[in-house]
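Each remark here refers to the structure printed beneath this line.
Note that this complex is displayed minus one protein chain, with the remaining chains in position.
Right after this comes subunit A.
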Amino acid sequence: MRDHVDPLRTDWAEVAAPAVPACRVAVSDLTVTRDRKTLLNIPTLTLEAPGPSVIIGPNGAGKSLLLRLIHGLLPATTGQISLTNPSGGGAVKQAMLFQKPVLLRRSVSGNLGFVLRQQGVPWRDRRARIAALLAQGHLQTRAKQPARSLSGGEQQRLALVRALATGPDLLLLDEPTAPLDPAATREIEDLIRQISASGIKIVMVTHDLGQARRLAAEVVLLHRGQVREQAPTDRFFALPRSTAAQAFLSGDLLR
């Protein structure tokens, strides 16, 4: 029983009118092998949907691993990942949000100021930028508080706007709402929608099928390190073609 990736590439111009051209992630002949075990084997995968590309799959499927490879935190055993801006303008800048936000032991503004300084934003411009980012994350009243004293949802919102402070073309999100309650999840999802609408390409890993349905332009199903299906969201949920996707959606896909 070997599922194969749907060879029919989606013509995104027909499915959805792209608001702003987003960056494109192309993976070819990618494999990761550790201790003679193949953790990831992706002959080809292109993420170019105008909205978020959401990667789903059971635990251990290689979802987080793929994100880390794209971000350059880990080396691949073989293969290539190329990132391109459709406008052709320069190298793709990317940021990543980790499952558990890693906030610096500083104030909320201090966390944003750190990244802005790192980006070379001159001192006199930083205050205005910090204020704008705080407003975007609805964190204005928290500016002076130690970042780690915030609630889980606030921490993840701060981590999200801090990632934006780097001015990314591509934003990688690794289960950004996993430990959050529904209200906090909703706030994060709203923020992700805004970010996507502003033209930043989002590639996201989630366990939450409802979230995939709400946010994704396209869904990629990973299972045992292989892409089993890639499809526009509506089609994926209405008519999953691969047996793996059918099993996953009915809750029968085991590790």
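Everything that follows uses one rule, which is that contacts are C-beta pairs under 8 Å (C-beta built on N, C-alpha and C of every residue); 3 or more make two chains touch, one makes a residue touch a chain; residues count from 1.
By our rule, contacts and distances are computed from a predicted model.
Undergrad: Among "Methylamine utilization protein", "Cysteine desulfurase", "Anaerobic sulfite reductase subunit AsrA" or "ABC transporter permease", find the name that the UniProt record gives to the complex chain excluded from display.
TA: Checked against "Methylamine utilization protein", "Cysteine desulfurase", "Anaerobic sulfite reductase subunit AsrA" or "ABC transporter permease": the hidden chain maps to "ABC transporter permease".
Undergrad: Could you tell me which of A:C23, A:L45, A:L83 or A:V115 touches the chain that is not displayed?
TA: A:V115
Undergrad: Touching the hidden chain in the complete assembly: which of A:A26, A:L39, A:I81 or A:L104 does that?
TA: Touching the chain that is not displayed is residue A:L104.
Undergrad: Touching the absent chain in the whole complex: find that residue among A:I56, A:M96 or A:A231.
TA: Counting the whole complex, the residue in contact with the absent chain is A:M96.
Undergrad: Taking the entire complex into account, which one of A:T44, A:S149 or A:S198 touches the absent chain?
TA: A:S149
Undergrad: May I ask you to list the residues on subunit A that touch the chain which is not drawn?
TA: 71, 73, 95-96, 98, 102, 104-106, 114-115, 118, 146, 148-149, 166
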